[in-house]
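As you look at this complex, bear in mind that one protein chain is not there, while each of the others sits in place.
And now, subunit A:
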Amino acid sequence: MAPKAEIHEEQVLQAVILAQCEQDYGDPVTQDVPKVLAPLANTPLLEYSLEWLERCGVEEAIVYCRADTHLETIREHCRVAFMTRRGDTTPATTHPGGLRVNVVASEDCHSLGDAMRDLYAKSLLKGDFILLQGDTVTTLDLPALVTEHRESRAADRNAIMTCRKTTTATLLVSASTNKLLLHRRRGGRSTSSRLSVPTELLQGAGDILAYPAAYDPSVTICSEVVPSLFSDNFDYSTLDSLVRGVIEQEELLGYTIKCRVLEGGYAGRAASINSLIGVSGEVVGRQAYPLVPEVSQTSHRVRYHHDAFTHTYWDPSAKFPKGSMVTGVVVGAGTEVSPTAHLQNTTLGDHCTLGDGVVVRESVVMTGVCVKGASKLEQCWVGDNVVLGEGVVVAPGCVIGAGVTLGDRVVLAPGTRLSARPPLGDLGGDVIEPDPAVCGVGGVAYVVDQEEEEEEEEEDEEEEDGGGGGGGGGEMDESEESEEEIQMSDDEYNMNEFQHEVQESLSTALREGAAAENVVLEINASRHAYNVSMEDVLTSVVQGILKAGQERSTASKGAEGLWPAVKSSITAFQGVLRNYVKKNRDQILLLNAVESLVRSCPPFLPLAKGVLFELNQTHEILDDEVIVAWYRGGAAGATSPLPALRTALAKFVEWLEEEEEESEEEED
C-alpha cells in the first residue's frame, strides 16, 4: 500500500465509487447480496476500495448506488464498517483527517452517465475527483497519479481526465505527450478484431505507442468538467462513450485525455463471478500485497493465521487439514473441513461443514454451507446456508443461491443457476414444488431462467481467452454491451468473407445460368482479394455448390425438392469443379468438404450418397479408388466423428468396391 500521502490542496479530494451501475453477478447472487458487498477472501469488495482510497489520502468517498432493496444494506455496512475502522463508535465526521463515506442513491440510475448527471445536478463534486468501480481491488500509487493529473492540468487546462491502464482496451498513446489518441474496447459487434491506425495520427503526433492489450482497472481521475460533459450530452452512458466522444470531437470541444500506463502495482476488477474468483486467487496469492486476507480491511487487525507455503489462511477456530491437500484457501471462523477433503483456491465462509472426500476447486463458499461426503465443486458460487447432499457434482460456472438444498448425487450441468425461491412469475399461483430432477430427493431449488446468464457466461469465457499477461495481472472487465460477441482472427475473417462471396457468386450463377469460365474467374478474383489457399477455395466451392442447390430448393418446393435442386446445381457447376479438382489430393479435399458440410448442416446427410454418386458416376470427377481409400482410411473405426455419414455411405462404398473387384476380375 502506498504510504499515506499528504496532498496539500485546499480542495477536498473526492472519490466516486460506483456501487451498482455496471452489470452485476446476475440472479440469484444479486438477490442475496449486493455486488459491492460480495465477499472476496471473506472481506466485502467495497472494503478494498475504501481502504485503498483512505490510504491514498482521499478525504471523501461517494458510494453511488441504485435505490433498491440493497441500499440500506450498503448504507448500514458503510456506517458500521467505519466505526470499526476507527476503533470507536463516534461518527466518522468528527475525525477531520479520515475518509468520509457518503452513500448516495438514485431511483433511476442505469449507467455511469446517469450517475454522473445526477451527481452534477446535486453538485456534490467540487473539484478533481477519482472515479472507480465498486468491484476494483487495487494498490496503485494514487497520490502520484493525482499529482500528475494536476500537473498536466496546470500545463493544459483542457486535459480533463487521466486514466490509468495497466486487458481489454486497445490504446494509442502519443509517446511524447501521453495524450490518449485512440481508445477501443475489444470485442463488441461493431469493432473488428483488427486494429486500424489512421496514418494521419502518425504524421501529426510523432511516434505512437500502441498498447494492444492494456488492462483497464477503471480508475479515472476526472476534473470537474467531466460531470458537466455527461450532462451536456445524454448519449454518453459509459466512460468509454465519453472517452470516444472527447477524442472524436477534440477540435470541437478542445478537451484532451491523458493516459498513464503503469508498470507496477496491482489492479483487478471482480466484474463477474469468474473474475471474482480470479481476483480472489490473486489476493490469496498475495499479489495485491499489502491487501492480504489475514488482515481485516476494516479493523486492521490480524484475523487469520497464515501459512506462507500454501497460501492458506484460517481462523483459529476453524478445523481443517493443513497439508498438501489444501492450497490457496481462506477458511472462516468455526468452519470444519474433513481431513480427507481436497481444497484448492477456494474461500470458505464462517461455520461451513465439508464432509469426507469433498473436492472444492476455485470456488466461493459463503457462510453456513454444509457439503456432505464425496461432493465435487468446481468454479462455482455457493450462497449462504446451502446444503449439498452426498456425491453432488457441481460443474464449472454454476451458481447456487442462498438456502438451496440439493439431495444426494445431484449432477449440475455447467452454468446452472439455482435459487431457493420459486420463479417470480408463479407468485400468484400455487406454490410449485421443486423439480426432483433438478435438486434431487428432498432438495429445494429452482432453476433460474438461463437466458440472460448464458450471455454472461460467454462474456466470461471471452475474458479468459483474452486474459493473461498485463502488468497488474488480474481479470479484465467486461464490455458494456452484453451482446453476443464475435471475435475472429484475420484469417477467419478473410475466410468467412471469402466463403460468403463464393456462395454469392455461385447462387447468382445458378440463377442466371452463367458459364463455368466466368464463375471460375469470379471465384479466383475473390480468392486473390482475400488471400485464400487453393484448398480452402475448393472447400468453399464444393460447399457453395451444394448450398446454392439448397437455396434453390427452398425457394421453390421446400424440403421435398432438395435433392433435385442440389443435383441440378452439381450438373451446372461440374465444369467449375473440374477446374479445381486436378489431383487425387483435391478429391480427398472435396470429400472432406462434403463431410464437414454434412456435419454442420444435417439436412445434407441423406444427400451425401447421392452427391458422391453424381460426382463419381455421372461426372467422373471422383475416382472409385479415392472414395474407397477415403472411406476406409479414416471414416473407418470407432474414431469416426460422424457415424451417421459412415452408415449413409456404407452401401455405396461397398458397391463401389464390388464393382472394382469385378472389373479387376474381368481384366484378369
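In this text, contacts are C-beta pairs under 8 Å (C-beta built on N, C-alpha and C of every residue); 3 or more make two chains touch, one makes a residue touch a chain; residues count from 1.
The rule is short, and it goes like this: contacts and distances are computed from a predicted model.
Engineer: Out of "Mitotic-spindle organizing protein 1", "Protein BRICK1", "Cytoplasmic FMR1-interacting protein" or "Translation initiation factor eIF2B subunit gamma", flag the one the UniProt entry gives for the chain missing from this complex.
Structural biologist: UniProt lists the chain left out of the view as "Translation initiation factor eIF2B subunit gamma".
Engineer: Could you tell which one of A:R79, A:R511 or A:R585 touches the chain left off the display?
Structural biologist: Hidden-chain contact among the options goes to A:R585.
Engineer: Looking beyond the chains shown, say which of A:I208, A:M325 or A:C370 touches the absent one.
Structural biologist: From the options A:I208, A:M325 or A:C370, the contact with the absent chain belongs to A:I208.
Engineer: Which residue from A:S123, A:T199 or A:S324 sits in contact with the chain not drawn here?
Structural biologist: Considering all chains, including the one not shown, the answer is A:T199.
Engineer: By the contact criterion defined above, which parts of subunit A meet the unshown chain? Give residue numbers in ascending order.
Structural biologist: These residues of subunit A touch the chain that is not shown: 167, 170, 172, 175, 186, 193-200, 202-203, 206-213, 261, 466, 468-471, 487-492, 531, 533-536, 583-585, 588-589, 591-593, 595-596, 599, 629-631, 633-635, 640-642.
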